[in-house]
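Before I ask anything, let me first share the structure, which is written out below as structure tokens.
Heads up, one of the protein chains got dropped from this complex, but the rest are sitting where they should.
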Amino acid sequence: MTTGPTVALFATCFNDTMWPDAPRAVVTLLERLGCRVVFPREQTCCGQMFTNTGYADEAVPLVRRFVDVLGGYDHVVAPSGSCVGSVREQHPWLARRAGDEGLATASEDVGTRVHELSEFLVDVLGVTDVGASFPHRVTYHPTCHSLRMLHVGDKPLRLLREVRGIDLVDLPAATECCGFGGTFAVKNADTSIAMGADKARHVRDTGAEVLVAGDNSCLAHIGGMLRRQRAGVRIMHLAEVLASTEGAR
Amino acid sequence: MTLQTTSHTFLGMPPFPEAARAALANTQQRRNLAHATATIRGKRALVVGEVERWEELRVAGADAKDEALHHLPHYLEQLEENLTARGATVHWARDAEEANRIVVDLVRATGSDEVVKVKSMATQEIELNEALEAAGISAWETDLAELIVQLGHDRPSHILVPAIHRNRAEIREIFLREMGTVGRAAPEDLTSEPARLAEAARLHLREKFLRARVAVSGANFAIADTGTLVVVESEGNGRMCLTLPQTLISVVGVEKVLPTFADLGTMMQLLPRSSTGERMNPYTSMWTGVHEGDGPQDVHVVLLDNGRSAVLEDELGRQALRCIRCSACLNVCPVYERTGGHAYGSVYPGPIGAVLNPQLRGTSSPIDKSLPYASSLCGACFEACPVRIDIPALLVDLRTKVVDEASGRSPEAASMRATAWMFGDHRRLEAAQRASTLAGRLLGGRSLRSIPGLGAWTQARDVPNPPRETFRQWWARTHGDDEEAGS
Partner (left out) sequence: MSAREEILSRLRTATADIITQPGARGEVPVIGVASPGPEQTLELFAENVADYRASVTRCRPDEVGQAVAAALVRARAHVLLVPDGVDATWVEPLRDSGIRVVRDEGLTADQLDGIDAVVTASRVGIATTGTIVLDHADDQGRRALTLVPDQHVCVIRADQVVHDVPDAVAMLDPVRALTWISGPSATSDIELDRVEGVHGPRTLDVVIVS
């Protein structure tokens, strides 16, 4: 039943193309919580990869597209702290750099209505118990942009603690970067791998079956290492755990 | 007397990824760095946590530096006036060469063939020791870590602790091997116990302090409204240099100026806690020109530009000049922790080096082009910075400069343009996705180990298989093509 607000889902290009389970879980979860979810099809990408690699000019049309396609909604939700961070922190800067003050103002305005999933659930909907059930041993990696750009704090953990059956264990050195960093992962592959190796070791040390985070890009990096090491640890997006009703009665 | 041969210069450094690869293979150094940075991170967190109004202090610190930087000519002239009124002589140096010439001439005028040095980033930056040596003047580094670096014919790898890459056993070896060649030898029964190593340095340097006629220092702060210079230190080597010799020459970057003495109320809280993780560093010396009958009676200050005015020109980039050289950003940086400082190819390593060097030196060399990319943009540096330098934002800005200077001629630029074109319209994205899901269906459950062109990724990481159905394909199938067709 739709009793809650209408939410425009910003799936993000990476999730849309490579990890559709995360945005699908957002749809399942938000609909379960009574929201009306829409998916404006003209959306593509926030441009973060271009921006962070130095291709600001390539990113500007994507800023414009973001404002045009998603600017009309009261709530935009994305299953990626990193993309939300880019929208909020980088879009106005990109627009100003291109000399488009109007676009800068517009993107600042949209930025106030764009939320990472855990922010939206806790701050806008005001829930921490989302009715999920997930009977597994889980550890949570707080991705850098959620933590230090968006300052989501312990919101994801508050949501996870309410999940039925979950065995949530602390990740050692949790706040340290996993080493993904977008094109950093290939431009500085050796350093990226050295960082990822330490993160993967900390994950294995927890004995968790599942590693959870709010960004599939970081998870792809850590998960890629865990899989190469045949560590037997699955990766899951926060949205998937929160949408789960596994083992619920 | 033996001339000390100090650090090799950083000229001709390879780009960061290459230098980092070599550093990452040095397991001893990685262990040393991991241990040292973890220790200092813990100490810093503890003493910063004690200060309830830390965020307010950070804002005040940034404001104080911005006030000075935004009106730098005004405050420098005020500083000069006050210094001169108190008996100091002020010199101005456009670049490293000019600064070195001024210092060499001043030392020569005293007739001394040696100087004792307080650890100073500015003199490292201009390679003053090399210039002094070329003029037949020995420059004795007196900070323990600088001494280790100098005796080891090594390069500094950290702003605060230049020998952070060395452990106690290595330091013992260096002392035993080298001290005797330039002065009092290390005791034969020297152990690797830190207290014994510090004792050896005390004995070795004391004879140099007692006979020194000229000292060279930098300054942590130069106070415009009083003409006071400030040196923050731990060991007392700074006090020795600033107090015992007759002549004192301080090389001070123009960005070191602070508007008023009252600003020290902020800075003396921010710096020690961020730097060594102490409530206060053991010793801070403040002097205002010449103090009659106390300390050096011949006091010189060399105000150094060396690229700083160019950094100041950039509205965003100028905030890097707020840096008070605390090195908190190095200690929290996961990249620095693993690669160490040498890979950054400068006396300014770590996150602040990654922004400062390309700004000070330009982005023409391979190393300076690569430094803005030597970061995962995790933001730990910004969070730790006591004067709120938004290093990740500066790195991204510098990346655009590197890209703009390449004028779009690289294969990377071509592929970025193609990808951006694809994202320019959702129909193009959807077409590209059809190819990806086709691959996903073809691969089935098999995993990808290597993909041509993705070698850097696949050397240690599996590649996720593309899904059989993208999100938007699923949405169209379950929710219909109309965006408004929610449940």
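Observations on the structure shown:
When the chains are written out, they are named A and B in that same order, and each has its own residue count from 1.
Convention: a contact is a pair of C-beta atoms (placed from the backbone, for glycine too) under 8 Å apart; a residue touches a chain by one contact, two chains touch by 3 or more.
Given the structure is predicted, the values throughout are model-derived calculations rather than measurements.
Seen in the complete assembly, the chain not on display touches B. Screening B:Ala23, B:Ala64 or B:Val332 for touch with the missing chain picks out B:Ala64. Here one chain is not drawn; of B:Asn100, B:Gln150, B:Ser217 or B:Asn281, the residue touching it is B:Asn281.
Looking at B:Val48, B:Met121 or B:Leu197, the residue that reaches the missing chain in the full complex is B:Leu197.
Among B:Arg177, B:Arg206, B:Arg427 or B:Arg441, only B:Arg206 touches the chain that is left out of the view. Within the whole complex, the absent chain has one touching residue among B:Asn100, B:Ser157, B:Gln269 or B:Thr363, and that is B:Gln269. In the complete assembly, the contact with the undisplayed chain comes from B:Ser309, out of B:Asn26, B:Thr89 or B:Ser309. Touching the omitted chain from subunit B are residues 32, 35-37, 39-40, 43, 52-53, 56-57, 60, 63-64, 66-67, 69-77, 86, 91-94, 98, 142-145, 148, 161, 163-164, 167-168, 171, 194-195, 197-199, 201-202, 205-206, 209-210, 223, 226, 228, 234-237, 239-240, 242-244, 254, 259-266, 268-269, 272, 276, 278-288, 291, 293-295, 303, 305, 309-310, 312-313, 315, 318.
By our rule, only the chains that are shown with their structure count from here on.
Subunit A and subunit B have Cα centroids lying 32 Å from one another. Contacts from subunit A toward subunit B in the complex involve residues 2, 6, 11, 13, 15-21, 23-24, 27, 31, 36-45, 47, 49-56, 58-59, 61-62, 65, 89-90, 93, 97, 144-145, 147-149, 175-177, 179-197, 220-221, 223-225, 227-228. By the touch criterion given at the top, residues 16-17, 20-21, 24, 334-335, 338-339, 372-380, 382-383, 393, 396, 399-404, 412-413, 416-417, 419-420, 423-426, 429, 432-433, 436, 447, 454, 456-457, 459-464, 466-467, 469-475, 479, 481, 483-484, 486-487 of subunit B touch subunit A in their complex.
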